[in-house]
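The other protein chains are all here in position, but one chain of the complex has been omitted.
Chain lettering (A, B, C, D and E) follows the sequence in which the chains are written, and residue indices restart at 1 in each chain.
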Amino acid sequence: MRKNDRSEKALRTVSIEPGFSLHAEGSCLITVGNTKVICTASVDEKVPPFLRNTGKGWVTAEYGMLPRSTGSRMDREAARGGQSGRTHEIQRLIGRSLRAVIDLTALGERQIKVDCDVIQADGGTRTAAITGGFVALYFACKHLVDQKLIKTLPIKDHVAAISAGVVKGQSVLDLDYDEDSTAETDANFVMTGKGGIVEIQSTAEGEPFQLEQFQSMFDLAKSGINDLIKLQMKVMYPELS
Amino acid sequence: MRKNDRSEKALRTVSIEPGFSLHAEGSCLITVGNTKVICTASVDEKVPPFLRNTGKGWVTAEYGMLPRSTGSRMDREAARGGQSGRTHEIQRLIGRSLRAVIDLTALGERQIKVDCDVIQADGGTRTAAITGGFVALYFACKHLVDQKLIKTLPIKDHVAAISAGVVKGQSVLDLDYDEDSTAETDANFVMTGKGGIVEIQSTAEGEPFQLEQFQSMFDLAKSGINDLIKLQMKVMYPELS
Amino acid sequence: MRKNDRSEKALRTVSIEPGFSLHAEGSCLITVGNTKVICTASVDEKVPPFLRNTGKGWVTAEYGMLPRSTGSRMDREAARGGQSGRTHEIQRLIGRSLRAVIDLTALGERQIKVDCDVIQADGGTRTAAITGGFVALYFACKHLVDQKLIKTLPIKDHVAAISAGVVKGQSVLDLDYDEDSTAETDANFVMTGKGGIVEIQSTAEGEPFQLEQFQSMFDLAKSGINDLIKLQMKVMYPELS
Amino acid sequence: MRKNDRSEKALRTVSIEPGFSLHAEGSCLITVGNTKVICTASVDEKVPPFLRNTGKGWVTAEYGMLPRSTGSRMDREAARGGQSGRTHEIQRLIGRSLRAVIDLTALGERQIKVDCDVIQADGGTRTAAITGGFVALYFACKHLVDQKLIKTLPIKDHVAAISAGVVKGQSVLDLDYDEDSTAETDANFVMTGKGGIVEIQSTAEGEPFQLEQFQSMFDLAKSGINDLIKLQMKVMYPELS
Amino acid sequence: MRKNDRSEKALRTVSIEPGFSLHAEGSCLITVGNTKVICTASVDEKVPPFLRNTGKGWVTAEYGMLPRSTGSRMDREAARGGQSGRTHEIQRLIGRSLRAVIDLTALGERQIKVDCDVIQADGGTRTAAITGGFVALYFACKHLVDQKLIKTLPIKDHVAAISAGVVKGQSVLDLDYDEDSTAETDANFVMTGKGGIVEIQSTAEGEPFQLEQFQSMFDLAKSGINDLIKLQMKVMYPELS
Partner (left out) sequence: MRKNDRSEKALRTVSIEPGFSLHAEGSCLITVGNTKVICTASVDEKVPPFLRNTGKGWVTAEYGMLPRSTGSRMDREAARGGQSGRTHEIQRLIGRSLRAVIDLTALGERQIKVDCDVIQADGGTRTAAITGGFVALYFACKHLVDQKLIKTLPIKDHVAAISAGVVKGQSVLDLDYDEDSTAETDANFVMTGKGGIVEIQSTAEGEPFQLEQFQSMFDLAKSGINDLIKLQMKVMYPELS
């Protein structure tokens, strides 16, 4: 059995606390089980060089972990003099995922930087960062509309992410750190509110896996992402509930 | 008048939430007004080279700010490729302050790394880091005693820190960011529970200041540090209240 | 139509020239259309710290591009002072893929470093690096057997990789640079000789994609990887043909 | 007794040799006992970005030590790939101290960079750098007046610095390296010709110290700084003597 | 005797394959014995800051070695975080040598970057890079003429380079790696088609050498460079043969 009698299809307890930051244009604290990520979205009126004078905007993401967010302390990346390959890989994934649902032309020639900082880690930090990062990004866009800097929200759809894996031969949703460490296969899925797929990453940790296993992970993830998007909606449109 | 009708002698609202981190041997979240710092203390059984085979331990500190802990987003130090001079200066100050009240021989040949990560900044982050860092350090030491790795707490005294300054000609305690930006003189004081001075740093931001101004800042700080140490005691020895 | 009247199911012209390097224990030059990658496998009798005294070995990969391997010159990573996020991501992928088919215990406590250096790029460099890197790795293992350093080849299966994508609404195999630049969806597949899946990475470049599209890309890739493995076999076991 | 029968109130032998550098707009070699620091002030007609088009100037400082300026050779910071925390802390202190007596508006939109390079170290290098750096800065300003680039000297007051400490229970002025290594408390004071305080930094090296000890160090420093400023005046205004 | 019965005056087998790169404006693969260097010349319409608005152009060179171009694998410079002193020294030499025969005014305000990447090393990589780099540079200049961006070739003369040395008391031309490792004296010569000297670098590896030895190395080099320039001409002006 999984910890806390969780079924193989069940997400851990998830909460999203919007407006977590005093300063950021958009922000939230997302909690998925023991994983906690602060997501802030900062508006920058400058775009990267390749977009200057195009009228188009950009969304980018950065990711970090506090040194003792993990079971044993990790060296601080700033002290080591640079970001690891894993960090680069994750922030590229978050950025791509968020841009998939943003209308960069409607955003106008400005950049939104989404910072996802893990203050406590227990598996699934990158997927939590995408799910929470989208909420922070939404509120930053809303701020731009409220400030009358843009007319309409440049958001085409929701986006959220979750992990699935094969643990002891069984496909399960939303792995915690212990499950992740022993999984035979590990996958991350990023999907939109309309059910489109934005990103699939699936890796055999031990033996290669088969298409059927992939499909059962996909089905679990699709259902989990549906639930995450419902939670995003509650937080983003409180007037609807 | 100061914000929230605060008198010149008054601290902002301070709270210390111990056990904030699931993983660290000692931890707290310290909140001073809108300033919030996560402090974790991690035990490392290895010491720096200069202490190997001496039987003595070490306490060191690292300091960081989340990119959007501040009013406008700062670049991430890990992405810029290194820590700024300001960061180095602050983490050296925190480390010295904590070591001043630790019996390094009683700690044994191990190192405690205290990480102070600012998740929201509104002035006074380095002094909050010292005050909270000491609490995290205490709990890590207590953990070592509980684990029977050492016999007695290697802690000689409390230590806490606060800022004072001269704003519009008036000496005031515990400056927030707006006050700090307009202060004529800015000082940080680190003192122990027994009233000893560990560190004084006082800087003229505009005109040079006089010894009398320094003394009135010192008096405010001494009183403020007394209050902070009382709060530390409540959190550290709940059985006493 | 695709360039050179290529059908959507067809690989570009692929060749693998083994023994390309005078010095390396194993090597090849892999050519896939206009993409050319030199793969060398170097035996190092030292393992990374986490494997010392375990009796187990390790396989790792590094990836680089010559500055003018691309249409417009890229700055040299050594001159910029470090490897990009993309480089880190690719070398992690190559390493994971190769380790999936290696028996690290049978390899013994030594490391094989597989260097994949792109001397000309026209799409698909990371998948060519995996397909060619496996051949270089095989010859380095064979060298260890020939030198009687190990008794049997520590290789459990073949591994190869290929890209697929959706271009103008059509699923196609093995995208060149121009196709990759205009693809709606882009995927990389790594599979073994026995048909197991080692890694799937699939990304929507524009609109999100659907499961059906993913499946048609998967089918194309499976067939393409079969062909690549047949080619590997010709090169690796010339005595069989 | 102190070395050379020095009393607790006495400075070491101090000399300032102006015009030490052939190239710099202002320069001196300051010698305090065995501590020798070359100070040069270089005029740069460009200001840092935050001052562009403000009409205001800037003064900044850099600090370095030759590898064998110290008792045992230190690694060269350029070879290690960056400046240490201690270096950053010292150059920030020198810069703040010099700016405290400069009228940045009168300087005009240009920058003066004061380089303080320790060629031999025996304690008190940072305070010698401030005292000598001011002399170099004065001559660079005089050069600007002589060149008719500004009309009047943009200098509001003298500034100088000295250390004091508590050694074996006794407050003493101007610690050499051996005294500094055994001091119970160590303090640096920066003051102006009119007696204003620019910076106080006081640190307990062992036991915390008391306000009375601080005050006796302050008194020593005030007197020592008076003497240093008299020496600066001799060098700067030879026509007066 | 030397390997392959080579006389002391003989070059190793040299070949130059022009047009080796699909993308570069000029390129070749130069092979000298077992040494192989890919040379590409890339036109950049921007010049370094010190040449902006001067109407003059620039030629610069970069040099790299694949990690397993050598007998034992070298760490990748990009992974180590920077280029070694040896690399800097070589690329400065290549750049100076090429600029010696280019009319930078006739080139116009643009830069040509010549990349020399060693894919297999067996001594003499820097001299091969100069000899091959000149061929790549020529074809890039020819491309500019063909594109009517400049009217005439901005090339004043040929340039080529070769090593000579004293091995077992005997002066020999074009040392391979084994000879280079045992040479008493090692020299590199860069000369033009008209016999002018562009650069001489001669180093005693063991005992100091005498002027007579230097002169016999010079004579060997002069003859070898003549042969290399004849080969360049065959490749550059095929219509002449």
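The criterion applied here is as follows: a contact is a pair of C-beta atoms (placed from the backbone, for glycine too) under 8 Å apart; a residue touches a chain by one contact, two chains touch by 3 or more.
None of the values given here were measured: they were computed from a predicted structure.
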- Message: With touch defined as in the header, list the contact partners of the absent chain among those displayed.
- Response: D, E
- Message: If I consider the whole complex, including the chain that's not displayed, which of D:E17, D:D44 or D:D103 touches that chain?
- Response: D:D44
- Task: Please pick, from E:G19, E:G71 or E:G196, the residue that touches the omitted chain in the full complex.
- Result: E:G196
- Item | Residue in contact with the excluded chain [from E:K9, E:R96 or E:K142] | E:R96
- Positions on chain D where the hidden chain makes contact: 21-24, 27, 34, 38, 40, 42, 44, 62, 64, 66-73, 76-83, 87, 113, 115, 117, 119-120, 122
- Query: What chain E residues would touch the chain not displayed?
  - Reply: 82-86, 88-89, 91-92, 96, 100, 157, 187, 191-192, 194-204, 207-211, 214, 218
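We take it that only the chains that are shown with their structure count from here on.
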- Query: Both chain D and chain E are touched by which chains?
  - Reply: none
- Chain connectivity with chain A absent, coordinates unchanged: B, D | C, E
- How many degrees of rotation bring the Cα atoms of chain B onto the matching Cα atoms of chain C, given to the nearest 5? 120
- dist(centroid_CA(chain C), centroid_CA(chain E)) in Å evaluates to 33
- Task: Please report how many Å separate the Cα centroid of chain C from that of chain D, as a whole number.
- Result: 59
- Task: Could you list the positions in chain E whose residues touch two or more of the other chains?
- Result: 81
- Query: Could you list each pair of chains that touch, in label order?
  - Reply: A-B, A-C, B-D, C-E
